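As you look at this complex, bear in mind that one protein chain is not there, while each of the others sits in place.
And then chain A:
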Amino acid sequence: MINADPRKEAIDMSLYGPNATPSQAKYGLPQHVQFCRKCVISNQRPNSAVEYKHTAQSKKTVIAFDEEGVCDACRNAERKQASIDWDRRRAELVALCDKYRSRNGSYDCLVPGSGGKDSFYQAWVLKYEFGMNPLTCTWAPHIYTDWGWRNFNRWIHAGFDNYLLTPNGRIKRLMTRLAVENLFHPFQPFIIGQKGFAPAFAAKMGIPLIFYGENEAEYGNPIADNQSARRDFEYFSMASDEETYLGGVSVADLQSRYGVRKADLSAYMPSDPRLLEEKGIEVHYLGYYLKWHPQAAYYFAVENGGFEASPERTPGTYSKYNSIDDRIDDLHYYTTYVKFGIGRASYDAAQEIRSGDIERDEGVALVKRYDGEFPERFAEELLEYLSLPSEIFPEASAQFEDPIMDRDYFDALANRFRSPHLWSYDNGEWRLRRTVFQEN
């Protein structure tokens, strides 16, 4: 048995006293919490990680703030408005398309997407504006929302062929449980698939050109990342299986201790960089070439494909149009609130402030109102998804002191991931020591 029941674990509560001097920041986060002066994001926001190397011991690199207290994502947004020559970038896209454009009726580019507003826009403009013949591919969400599934179908029926990879549900549940248990990161198996599937599939299909949507630098990865149209291979390729971790567990351990067969992992395994080189795979961001505006993509998808917003706001935020196709999203942003003090309203508001759709004081009010709300909506179903009953997972369940995840277990597990520099415990309540709304 490897995974101890967090409810039986003693936490040193003295670290979390309201007046305690925080001694350590987990995950290598900056000790002093700072909020961007333009948006509402904090300096605790981690950059994209190479998930294949992600373990419980991994240290984060975080979004950079300049001497004026403004985050890189905001600076990036300013440049997007002011100094980028979008006509030139568009011409670069035309040249790229011309280079790869099919003349014999075959697919000439691959567009990975979920069927959300952004993938709708991406595939549509490539096909109907730039005359490409895109094939679309999808790494299925953990658990589709009803509207997410309908939107996915609308996307495909707007004129695209699609390969939908729905990974083995049992393995995905195990991966998700491990990612939650070890990294408190329920979205990791999706991110791995979302980044890794398309390059591997493109190599198989002989379609070298791949278009993703926005660059992560739009949200805080180093600005330099946005200088290039291309995504670094390190996010989806590894030279050796031995160094690969999934859910924070090595591939060898997954096989020897958790009863996973090697074939069961093939969908998750990174591509061999030599194969990608050989096939000439290029992963480009469409957002480098075209001025991306998430809200405009929403309008575009409604007008051209009948895209529907979710029927109610997503828990933890105010928004109804953003990232709405996977039920596990609800839980994902709850875990970022626990680990980094940044909930979904913070992410959504920061993005909309940068795009000019809301003002900062509105964003602050939204963060105050919604950030960190527990996602009751699908909680029961999600906790069941994270459970590993012994009749279905005979070997894996034996590695857990309690393989069944319920709310009590989940809350105790959450506490294991709270960094004392972010959280205090007072009068029976967890509170962030510093927030964007107290600061103002």
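Assume contacts are C-beta pairs under 8 Å (C-beta built on N, C-alpha and C of every residue); 3 or more make two chains touch, one makes a residue touch a chain; residues count from 1.
One rule holds in what follows: contacts and distances are computed from a predicted model.
The listed choices are "Cytochrome o ubiquinol oxidase subunit I", "ABC transporter permease", "Alkaline phosphatase" or "Imidazole glycerol phosphate synthase subunit HisF"; the UniProt protein name belonging to the chain that is not shown reads "Imidazole glycerol phosphate synthase subunit HisF". Shown as candidates are A:Y268, A:Y298 or A:F393; the residue that touches the absent chain is A:Y298.
Taking the complete complex into account, A:K320 is the one of A:R101, A:R170 or A:K320 that touches the chain left out. Considering the whole complex, the residue from A:D5, A:E92, A:D241 or A:E308 that touches the absent chain is A:E308. Hidden from this view is one chain, which touches chain A at 146, 295, 298-299, 302, 308-309, 311-313, 318-321, 357, 359, 362, 365-366, 369.
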